[in-house]
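Note that one protein chain of the assembly has been removed; the remaining protein chains are unaltered in position.
So that you can tell them apart, the chains are marked A and B in the order they are listed, and the count of residues begins at 1 in each.
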Amino acid sequence: MEASKKGGIKMKVFNKAGFILFVSLMMGLFLAGCAGASDGSGVESNSAGDSDKETVEFVYWAAAGGEEEAFLDMIEDFEEKNPDIDIKANQVPPPSSGDYYTKIQTRIAADDSPDVFRIQYQKFGEFASEGALLDVTDLFESEKENYNPSLLTAVTSESKIYGLPHHTDTLAVFYNKTYLDELGIEAPSIPEEAWTWEEFIDVASKIEDAGLADSGIAVNWSETSAYRALPFFFQNGATILNEDSTQGNVDTPEAIESFTFLQDMFKNHMTQGNSMKGSDDFNMLFSSGNVGLLISGNWMIPKYESDMKDFEWGVTYMPIKESAASDLGGNGMAIPAASKHSEAAKKFLSYMGEPEVMKAFVEKGLFLPARTDITEPFNYAIEDQEMLNLFIEQSQTVPEELAETVTTNNFSKINQALGDTLEELFISNTTPENAANSFNERINSILEEN
Amino acid sequence: MRSTATTISHEEHPETNLQNNFQPKTNMKPSRRKRTFSAKKTIAFIALCFMSLLFIMPFFWMLSTSLKSPEEVSSKDVSLFPKELRWSNFVEALDAAPFLGYIGNSLIVSILAVVLTVFINCLAGYAFAKYNFKGKNFLFLMVLSTLMIPVQITMIPNFFILKELDWINSYAGLIVPRAAEAFGLFLARQYILNVPNSLIEAARIDGASEFKIFLKVILPNIKPLIAVLVIFTFMWRWNELAWPLIVVSEKSMYTVQLGLAMVKGEHYIEWTQIMPLTLLSVIPILLVFLFFQRYFIQGFVGSGMKE
Partner (left out) sequence: MYLIKNWYKKNSIAIAPYIFIAPNVILFLVFMIIPIIFTIYISFHDWGILGAPEFTGFQNFVKLFSDKVFWISLGNTVYYTAATVPLSAAFGLLGAILLNRKIPLRPIFRTIFFAPVVVSMTAAGLIWTWMFNPHYGLFNEVLSIFGIESVDWLTSTTWAMPAIIITTLWLRIGYCLVIYLAGLQAVPDSLYEAADIDGANDWQKFWRITLPMIKPTTVFIVVMEVIHGFMVFDLIYTMTNGGPGTSTTVIVQYIYQKAFVEGDMGYASAIGTVFFLIIMVLTAIQLRIGRDDS
């Protein structure tokens, strides 16, 4: 009871004035805390670079291992050679698992633009058409002939170059050699002898019939990389867009034939979980021998080298129909038009494009260079150098029309439509004709909107 | 704050009215069922054991995968237990990314968010529960209606607002915009409704200021509610991915969930790497729950059950 009185007295001392004081104190502390927190990060970046250094923010993603190391090495080397520039390297989750492009767009729109960022070729059109990228034609004017023409097409919009074509990658067929040996099949070793569609399917059937694996084929594709199905159209002489990219062109007999082939391949020779939205781990299916053939890219070689312990394996060319074709993969680097350090950013961009630098990068990251004038031999960070040569050969089969298609302004939406169409073709019983028609309609309405 | 119990000590039992005398007893009394001990209880016990087995299975599978070699993980024969315990998976996973730094950031964000959110939710909950003022119902409904707004809808405009405040890439940006949790406010209001008005009146007669009443009468009487809010706020902030993804652009500010998103990789999932990290990401929050769970159920007894 006595304590109660004390409490009561204390309370009176502290009443309204105390309350107001307390609130303002809380507010003050709170605001100070916020300011302190944001200052904290600011101070850090300032102390990292001396005050006379220009800071260039570089946003990129990289797979763990060689690719990640390659970027860091290059950044360090660049900073050494350019003591007045400090590269603030911000590695972020890859586009497949984050909101990579949305965030960059939002940052540009909110006047918080990074200075250089990594960008897939498929996204160049979208960014360039909105005027979001800096014209860097002057950097490349004199060396155009030293770059792979498809990739140069990819970064060019209305005859202006909007970024560095950095590297490419492409698809080929990985096969389980142990299985093929058992069946007495030898995989083609020169492009002229590449499996035809029919032969490819035939090999898959033999693997299944012999009980070696439940499914013959797997493909490294997903909803966001639906474009990896495009080679199957171009192999058959089909295109996706008409010549001036104003309308869809997939209601043709050739395209319908491609849809038919893809549907047959999926339904009869692939696992249910390998659809566009499927959750099967196709890499694991291949390395554990659950499928015999896997269409995948050069960047995956080290993974199979480390994981595939029970089987021998090899790489061969993409199947052909009327002609050979493979996918245009890889990434470039671009400078946002809103960058406040564009001159320093340009220096960084042209550094990354130097032949020796690019060579070192692709060797570590297992990519194919965008330049054509790099002196061989390459010293890739894998056991079997020959394998990469096959991918280099294969990359020469990427049709220029395919490069143009995947870099049109609205490719994100077209890619989504392609993914939806294929998903429907695989999962429900849509006919190839219906799939082709509805895909074509969706392309037309996408192109019409803009 | 201890001395506060005394301000309400004109009631008979100062030690019980700390929290319990205005609500039904929370300690249940199983005495009634003693007669039927054996059969029913045995069945219940077995049922519970079975259920917990199902609940533990995913955790076990996560641990088991964490300790397997990559070849064993992709083996056609699924085995429950690893052939040999590869603790090095944890070391390798931690080497691959500055994960402990991410945990540090998450701790800073979650703890600061807990302090801020719990304080302002209780304060507002008190106002909504115990005062009459103009616009009260309107404001409360406005807050409640945002309960079902997914963060994906508000993310982009919020980024522009953060930019104006210069809060991008800062702890403030991670914490403040998400501090006013509608659910927390709702729980707080429901719980505080049950605090007897007599306590407040008595303090007011003693001459306590309104804020003093909140500090000295309300807060000590809502400890279980605070426990619930602490656990939930910690959980929300700890587990959040979408919001940090848009606020943070520097690796030094990464939270645990962002770190996990990075590890997930572009081309494939390395199960023997991601499972140890997932396990590590779950442990701190389990500890928070274990620490506060004593109050947890009491907290719910008081909220949401009335009205």
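In this section, a contact is a pair of C-beta atoms (placed from the backbone, for glycine too) under 8 Å apart; a residue touches a chain by one contact, two chains touch by 3 or more.
Given the structure is predicted, the values throughout are model-derived calculations rather than measurements.
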item	value
Hidden-chain contact residue, picked from the options B:L85, B:L100 or B:L147	B:L147
Residue numbers in subunit A that touch the chain omitted from display	16-17, 20, 23, 99, 101-102, 105-106, 108-109, 126-127, 130-132, 223-224, 271-273, 275-281, 284-285, 288, 290, 412-413, 416, 420, 423-424, 426-428, 449
Subunit B residues touching the omitted chain (full complex)	23-30, 32-33, 40-41, 44-45, 47-48, 51-52, 54-59, 61-62, 65, 73-76, 78, 80, 120-121, 123-124, 126-128, 131, 133, 136, 139, 142-150, 152-154, 156-158, 161, 176-180, 182-183, 185, 209-211, 214, 231, 235, 238-239, 241-242, 257, 260-261, 264, 269, 271, 274-275, 278, 281-282, 285-286, 288-290, 293, 296-301, 304-307
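Convention: only the chains that are shown with their structure count from here on.
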item	value
Rounded Å distance between subunit A and subunit B, as computed from the means of their C-alpha atoms	37
Footprint of subunit A on subunit B - complex, ascending	3-4, 6-7, 9-10, 70-71, 74-76, 96, 112, 116, 156, 159-160, 163, 166-173, 176, 203, 206-212, 216, 242, 245-246, 249-253, 258, 261-269
Residues of subunit A touching subunit B in the complex	1, 3-4, 6-8, 10-12, 14-16, 18-19, 22-23, 30, 33-35, 37-38, 40-41, 44-45, 59, 61, 63-64, 88, 90-99, 102-103, 106-107, 109-112, 114, 220, 281, 283-284, 287-290, 299-300, 303, 306-307, 309-310
